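Yeah, one chain of the complex is gone here, protein chain that is, but the others are all in their spots.
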Amino acid sequence: MTLQTANTHSVMIRKSRHKSNDGKGVAPLVGLLPLAALLLIWQVFGNPHSVFFPQPNRWFAAIDSLRQQGMLWSSILATASTFIQSMIVATLIGTALGMALGSIQWGGRALDPLLDFLRNLPAAALVPAAAIVLGTNTKMALVIVVFSSVWPILLNTRSAILNLSPVLSSSITNLGLGGFRRSSVMIGSALPGILLGVRVAAPLALIVTLLAEFITNLPGVGALILSAQQNFNSAEVYALLLVAGVLALVVNSIVSAIEASVLHRHGPTTS
Amino acid sequence: MPELIKQDEVVYQVLDLSVNLRRRGQERVILESLSFDVLKKECLSIVGPSGTGKTTLLRALAGLVPYSGSVKFHGETLNGPASDVVLVFQDYVNALLRWRTVQKNVALGIEGRIPKEQCQERIDEAIETVGLQNYRDSYPWELSGGMQQRVQIARALAMKPKVLLFDEPFGSLDAMTREGLQDELLRVRSVFQTTCVFITHDIDEAVYLGDRLMLLSGSPASLTFELDIPLGASRNQILTKESGEFLGYRHQVYEQMRKAHGGSQATG
Partner (left out) sequence: MAVPKRQARLIGWIAPTILVGLWQLSIVTGLIRFRYFPTPVAVARALHTLAVSGELYKNTAHTVSVTLIAWVIASVLGIAIGLVVGLSVPLWKGVMASIDVLRSLPIIALVPVGVIIFGFTLKLEIVIAAYAAMWPTVVNTISGVRQTRAELLDVGKMLRLSTIERLRKLIFPSSLPLIMVGLRLGLGLSLVLTVVSEIVGTPKGIGNALISAEQALHPGQMFAYILVVGLVGYLLNGVFLYLAHFFSPEERSRGMAK
């Protein structure tokens, strides 16, 4: 008996030792140097009159001129508002449907082909359809963004519910928890799955928001990009690429912050 | 004793070996000032509690970790993995290639280096030695733990090594399987006449398999006890383990191990 336990212990030690060098971990910031160097070379050796590759300082000039026209912040605000509303709606719908589908005992998996088809529909193709049916307005953008970003949340919630440990689900039953309290316990334990879904959904939602604005010319950063492209204002195109990049970065850090603050209660996850 | 041994009988000559390892940014002395020889065709058991650095010692002999002091293999200073030495890892799951069949796993070390026919012969021989003829085309994950460890041993044997280093190879197997493999190992050794260094924390196993035994203990670890085990070549799970000699050796090792721990009972 003692031998046996000592045994498993040594195996665990070995495993954890190897885990420490399994190649995960955050990339150090030094890694930004090549990108910085590229931009610097571009700035110093670039052709000041290039149509295709305007120098970085012209990007910032373009951002500044957008700001002076009062377009920059209002567009960012419009994009952010669509994005945030859709994320809220998508999270609510995705969690609710995911929990429902996860709790269906009889072959919830049989819906897979349909779900697979729907979630693989390219959002880009749906934008014109939504525009023609619903008209070109913010509501249409919301519908499209929700439709494309709900899937990761739905599917991850569902598999979190399906993978609930049998011990937990039987203890929920044993404790006689029903209705509201039952679902709140379930949401609690499915939380890591829901958050994983949100993390995947958030960048997607941002891209589809920009895409909807870009294709239908709805006010927002996407529309700014479209008009910059149509005017062949290449400095502005690069400038807005930068703006979109910063937006993506902000979205990622917010999602990570939420995740960190919620998940620290859950302890380290195995997956 | 050593002065009586002829130089060509010595496989490993270890003098004042120390190993420092970096773990979580901290440099730690794992092994301090070990000196011993490994003789031709013998099986040397090294026993010690978990976490003393037995694996590190074996990895040093395999040429997988940097060391200070002197390790001579057949009279030449060891730097990097020597030819004719193969290490059998404890963690067979990760040491085998899950995408290759048993046969292809065994081939890993020799394929493309020797003529095809000869290669196939060696593979067949190694697989038959460990009794896996019927599983040539199975994948490792289709086999039990004991069988997977046999595959690893066969892969080592196919290299025709002069020295086999075993890192607690049976540590994560159940008692029955472990005893079966111990006897298998004795048999393989008597056929191939390979020199073995066998590491384990299981005193029974160390005594049963070893011609000689060394105790590694302390932190940093050093060799605290050495014992010859002249039980002969043919050993038997029941008879040998019940014999007075076996029990006597076992007793001595237990005593020494407890002494090394300062008299305190090691419970966990």
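Chains here go by letter, A and B, matching the order in which they are written, and residues are numbered from 1 within each.
Just so it is clear, a residue touches a chain if its C-beta (ideal position, glycine included) is under 8 Å from a C-beta of that chain, and two chains touch if they have at least 3 such contacts.
Note that the structure is predicted; figures quoted are calculated from it, not measured.
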- [ ] Return the single residue from A:78, A:99 or A:226 that touches the missing chain.
- [x] A:226
Task: Contact with the hidden chain (one of B:42, B:91, B:125 or B:204) - done: B:91
- [ ] Can you list, in ascending order, the chain A residues touching the missing chain?
- [x] 18, 21-24, 27-35, 51-52, 105-107, 109-114, 116-118, 120-129, 131-134, 203, 206-207, 210-211, 214-215, 221-222, 225-226, 228-229, 232, 234, 237-238, 240-241, 243-245, 247-249, 252
Task: Residues of chain B (touch criterion as defined above) contacting the omitted chain - done: 62-64, 80-81, 83, 85-87, 89, 91, 94-95, 97-99, 108-109, 112, 139, 141-142, 155, 159
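The rule we apply is simple: only the chains that are shown with their structure count from here on.
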Task: Whole-Å gap separating chain A and chain B, where each centre is the average of the chain's CA atoms - done: 50
